[in-house]
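Everything on this sheet refers to the single structure shown next.
Only a single protein chain was left out; the remaining protein chains are all shown in position.
Now for chain A:
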Amino acid sequence: MNNFGVIEVASAKTTNAPGWAYVPDTGPLSLSHQQGKNSKNRKRAARSAAGGPNLSYADLSARQEAKVRKELEVLDRDNPRDVSIPIPPKPKGSSGRDAAAKHTPNVRKILQSQKTFANHLDDWLALKEGGSTANTGGTATPATGGGGTSSSRSAAAAAAAALSGRKGSAQQPKMSETPNSRGGASSAKQQQQQQQQTKQDDIEMTDAPDVGSGGEGASTILSPYRGPLPAPHPRDDDPLLVSRVPPMPTDEELKALLAAPPLTYLEARAGWGAEDRKYPVRVFCEVCGYWGRVKCIKCGTRVCALDCLDTHREECVTRYGL
């Protein structure tokens, strides 16, 4: 081990420096913990736990990250404040479809649902995790055309699974999914039978009829080029001038590509790939929007120059003190 020539002398003696000491900066979480363990200075530990003035750089970035996350959430909202606008009553004299007409149970359930998209996403994640063994394929949505109760039940179960620990109630959505499992007896064998039964049901159902012949040739998916060809040139065969055209995918490849099931909502989300990491993240002045070239010492906010720094300081002082 290369210690750059420094030889550590073991000693049992620790000096309690009166004012300050070097402490290892190990990030925002373990900072107070480390200090609490290492130093006997209770005051310092308390101060750092409370997020006092001796913040480290890592602390700042964690706080900024949380701030960014919160700001993104705000940007994603339809209204700045929470508003609930109830459905207005029908204007008088309008005789349309009978509003008081009987709804089917499915429809009533859908209309009364107050779920947001985030709720649905959570439900679906819970369902996917809990019920993946029982489902046959991606199309096994809980709701079917006939019975509406089973789907609401499974949704409730999924919500319960999401709330409580995953392990304990993971069986529940699976149970309510298969329509035959109302009896409750759930020996493994029986379940297997039921699964086989549902599979057989699937086979009996006629699948979607083939939809094709949408203007494509019988042999190939891509139509060949029929337009005019460029005039021949004497050096067409020159290997230096030949343009390289990537090979066309075969019909099987294309068919597989077309038949691929849709990605799920989360899978389709764009990532933060290597191409994006190639360049550093751009930072901007939080006051005027120019490049953020200067950092406020107190809070880490980026500003462009002295003018904006002054503007920022006014706000910074009211928030963090001098």
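Keep this in mind: a residue touches a chain if its C-beta (ideal position, glycine included) is under 8 Å from a C-beta of that chain, and two chains touch if they have at least 3 such contacts; residues count from 1.
As a convention for this text, contacts and distances are computed from a predicted model.
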According to its UniProt record, what is the protein name of the omitted chain, chosen from "Tubulin epsilon and delta complex protein 1 domain-containing protein", "Actin-related protein 6", "Putative exosome complex component RRP41" or "RBR-type E3 ubiquitin transferase"? "Actin-related protein 6"
Only one of A:V6, A:V74 or A:A231 touches the unshown chain, namely A:V74
Residues belonging to chain A that touch the chain removed from view: 65, 68-69, 71-72, 74-81, 83-85, 87-88, 90, 94-97, 99, 103-104, 106-107, 110-113, 115-117, 120-121, 123-124, 138-146, 155, 205-216, 221-223, 243-249, 253-255, 257-265, 267-273, 275-276, 281-282, 284, 286-291, 304-307
